[in-house]
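Every protein chain of the complex appears in place save one, which is left out.
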C-alpha cells in the first residue's frame, strides 16, 4: 500500500519530519511517499498562505495520480483537500480532519492548540465546515511560529503544555489536537504532563487513510467530488 | 495487536460472520477475538433491546479487560459504548461511530440504511449525540428484519438497493452506511448498483481502532470516561 | 390517579425522600407509588452506573405496567427513559427532562448543578439529545457525592449556593436545576440565597406527568416507542 | 388556585370555548378566569395581528396582576408572552410553548397543524426562538381560516386529518400539535384517525402552569423578565 | 429616493440625532424622512417597551405607506420589523439586522454592546431569530441607560470602550456593533481606541435599504409577509 504524503508548504525539512512520523505508525506493508510543495510559502499562516498551499496540493495530486492508494494533506487546516478529492478516486484525508475524527472517539470534547492567534479563525472555519463544532471545546494559540517552535523545542513544549492546561481547565477539553503538521515528537511528553490523550495529525491521518483503503473505500464521485469538467485553462 | 469484537446480541452465528468480515480487512499482525453476549436478545431492534445489549457489552469489557489492545462494539447503534469507555483504558469504537467517521471523508453527506422503521429514531439519537447531524442526509429502513435479511440475502440486497437509490435521489446522499452489523458481504454488490461508496460497520471499526492503537492513543480518563467510582453493587 | 415513581438506584432511603417530595406537590387525587431498583448500584455516578439503573427502570415498568397512569424516572440523567416508553402506553417522564421543560418557561437559560465533575458529560449528552442546548447555560459540579451531601446537608447547601452563584454570574443563568434526584428540600433556601427560581426534579416531573394524564395524552407508538418486537431472550 | 386565561383576540365565543376546554382538564381546586382582548383583531393571522394581540395580553396581565396564581396566553404563537413575564411574578405559559413541551415527552418529533400558509413562518419563528427546532418535524397548514373551521367542524376535522397524515407519512412526525387555540374538541377524533397523540394547546398549558405553581416556581426576575423600568409613557 | 426613518420611541431629540446620522451617509439623491412614535415609551428597555415600540412602528408604516421607497426601524432590537414587512411592499430594514449583516462581512465574529443587562436576552432572541448565532461572539451591557449616556457622553464612551475591550479580549470579537440607536457619533473615537471596526445601526441600515432599492428588490409577499387578511378590528 502506497500513501502520498503531501506537504503543502515548501519546507522540505518539515516534509521529512512528517514522513518519519508517518512511517513510525504505518503498518509494515505501507510505503510513505513524501512530496514537498514545489511553489508557495515556507510555512502556512493564514488564508492567503492556505490558498497557495491548496494549489500545491492539487498539483501534487494531479502529478502523482495513479501512483498511490491514498493521500494525506499534511498541513493542519487541510488546504486543497476538497479539490484533491475531485482530482483522484483514491481516498484523501487531511490531518486536521483525521485528528478530529480520532479525537471524537477518545473523549467528550477536544481542543486544538495552534501557533499564532491569526490561525484560529481559519481553523474555526474548518471545524465548522466539517461539522465538528459540538465536539470542539476551543482553539487556542501558543503565540509561537512554526519556525520559532522548531528552533526551540523545549520552549515550544512548555508553551503547548501551558495552553493545553488552560484548555483542559477552562474549556473542559479532555482530548488535545496538535494543530500544526510540524508539531511532531511531542505527543508522549505532552500526554504525561497534561494527563489527556494528545493527537498528532500525521499519524492520525495515516491511520484513517489506511482504514479507508483496507475497507475498499474510495471517494464518492456522485456529487461534489466528481472529476472536474473539461475546461479552458490559462496558465 | 489484539482486538475484542463484542457482539451485543446472543446470536453466535452473527458474531462469526462479523469476525470473518473483521479478519478480512485487518492487518496481518492483528488478531480478532470475537465475543457473543451471554445474555440479552437474539437481535437488537429498539431502545429496550439496546439496553440489554449495552449490559452485555459492559460485561464483556469487564471480563476481558487487560487481554485486548482495543475493542469494537459490533451493533449499529453502539449500545454500551460510553460505559465500555469507562471500564477500560484501551480504545473502544462503535460500528455506527466508525461508519460515520469514515463516511465523512468520502463525500458530502451519508445516508444510513437500516432494518425496521422503529430503528430510525434510536439511530437519529446516536447521530445527534455524536454531532453528525450536518453530515447525515437521512436514515431509511428497508422494512426487513435481520433474520429475514439473513434468510433471503437476494431480497435483502434488492431492498437495500431500492432504499439506497431513494436516499441518493431524494436526500442527496453520496455515501451509504449499512446500518446493521449483520449486513456483511454486500458492499461490492451495492456499490456497483448504487454508484457510491457503501460502508460496512465492522470493517470500518477495525480500521479506526487500529488507527488509534498504532498512534498510541487511549481513552481519556479526564472527565466522562473516568474509571467508575467504587459503589455498592446489588446483583 | 396513580403515579409510579421509579428510583433507578438501590438506596431505599433516597426513594423515600423522593416520594415525600412527590407527595408534597401532587394534587389530592394523586397517589404516588415508589419503587426502588432491585439490583444495580447504590448511587448513579457515570455511564456504567446509568446502564445498570436503566435496566432497573425497565424491569420496574414491565413489572408494574397496568397498575399506574403515569411513571417517573427519578434519577437526574433519566436512565432507561426511552426503553420505559417502549414498554408501556402510559406517559413516562424523566426528572431531568421535566426540569428542563419547566425551566424553559421561567427564564432565558438554566444551569444544572450536579455532584461530581464526571457527571457533567453524561448530563451534556442528555441536554443535547433532548434538544435543550440553546436553553442550557452550563452544567457545574459541586464536587460532593450524593452520600456526602446527605451526611452534611449544610455543607451541601453551601456548595450548591457557591456553584449556583458562579452559574448566574459567569454563565448568565437565570434559572437553576438541581441535577440530582437526592437534592430535595433545598429549593426554598437556595432560591432565597440565589435570587432565581430553583427547580427540583421530582416535583417538576410530578407536575409534567399529571399534565399529560389530565390532557388524555399517552406515549406515541408510531415510531421509536413502539412495543418491543417479540424476541428470543436469554437471562 | 386561580388561572388567568387570556384570549389575545376579541372573539368572546372563542374565549368561552377555550375556558370550557381548560376547565375540563383542571384539577378540582383550580379556577379558570377567562379574559377576552378588549381591543385588537377578531382572529390572529400574521405578524401584525400578533402585535395587536400582544398588546392586549400585556394589558390584561397588568390589569389583573395580583388576582391570579398563573396565566395562560391562549393563542398559538404566544403573542406577548415575554412581555407578560416582565409584568408579573406569577408564572405565565403560552399554549404553543406548552404544546411543544408536552409533545417532546411523547414521541420523537412533532408536527404543528395550523390554519393558513401565511401562519407558518411566524410559528417557525416561535419554534426557533424556544429552541425546539430539533424536535419539530414540520409545520403544515390546512388552508382553512379559524372562522371557516368553526362554521364547518366536519370539514375542519377532515382537513386536519389529511394534513396530519401527510405530516406523519412524509415528515415522520409521531406527535401532532393543533396549532390554533380555537381547535378544541377535536383531540379524540383525530387521535383515532391518525394513530398518534394529538395535543390541544389550552389543556396542555393548564397542565404546565399548574405544574409550575404546585412546585412553588415563579418567573425569574434576574435578567430578561425583570420588572419594566420606570418610563415616560405616552398613550 | 425617499427613506422613512421610524424611531419607535417617543423621544423626538433621539429621532433628530438619528436623522443626522442617516443623512451623513446617504447618497446625494436620498431623502431621509424621520418619524417619531406618537405613543409608547421615551426609551425602549425590555420586552414590554418593545411591544409598545412595535405598535408605533406599524402605525407609522401604515400611515406613510406609498410615500417612501424603503423604511428603517431605528431601535436596536427591531421592534415591529416583521409586522412592518407585512404592511408595505417597500423594503424595511432594522438597525440591528443591518448591523449584523454588515458586521459579518468585516470580521469573524461581532459583539453587541448595549445599555442595561436586562436588554441582553431580547437581543439574544433577535440574534437567534435572524440566524446570526454563529457570528455573534457576545452581547455585553455597559450598565448605563440611554439617558445617562446622553447626559454624559464621555462617561458613555469610556464605558463602551471598557466593555468593548472585554469583548475583544475574552469573547474574541473582531467587530463591534453599537447596540442602541442612540449611540451615534461614537464610531471613530471607539474604532481608534478599540482597533476594530465599530458599526452604528442607523448608517448601516441606510446602506442596506439603499442596496435593496437600487437592486429593484421588494419584500416577498409569498409567505410570512403577505398583506394582512381583512379582519374585524376593535380600537
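Order of writing sets the labels: A, B, C, D and E. Residues in every chain begin at 1.
As a convention for this text, a residue touches a chain if its C-beta (ideal position, glycine included) is under 8 Å from a C-beta of that chain, and two chains touch if they have at least 3 such contacts.
Here the structure is a predicted model, which is why all the values come from computation and not from measurement.
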With respect to the chain omitted from the figure, which of E:19, E:51, E:93 or E:120 is a touching residue? E:93
Missing-chain contact, candidates E:62, E:108, E:158 or E:229, resolves to E:108
Touch with the missing chain holds, among A:26, A:87, A:163 or A:206, for A:87
Tell me where the left-out chain touches subunit B, residue by residue. 108, 134, 172
Contacts from subunit D to the absent chain lie at residues 120-121, 124, 128
Residue positions on subunit A contacting the omitted chain are 10, 37-43, 45-52, 54-55, 58, 80, 82-83, 85-87, 116-118, 120-122, 125, 128-129, 145, 223-226, 228-229, 231-235
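Going forward, only the chains that are shown with their structure count from here on.
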Starting from the defined contact criterion, work out which chains touch subunit B and subunit D both, please. C
Between A-E and C-D, which chain pair shares more contacting C-beta pairs? C-D
For the sequence-identical pair subunit D and subunit E, what is the superposition rotation angle on Cα atoms, to the nearest 5 degrees? 180
So, what's the distance in Å between the C-alpha centres of subunit D and subunit A? 51
Between subunit C and subunit D, the Cα-mean centres are separated in Å by 27
For subunit A and subunit C, what's the span in angstrom between their mean Cα positions? 43
Multi-partner residues of subunit B (each touching 2 or more other chains): 120-121, 128, 223-225
If each chain is a node and each touching pair an edge, is that a line, ring, star, complete or other? other
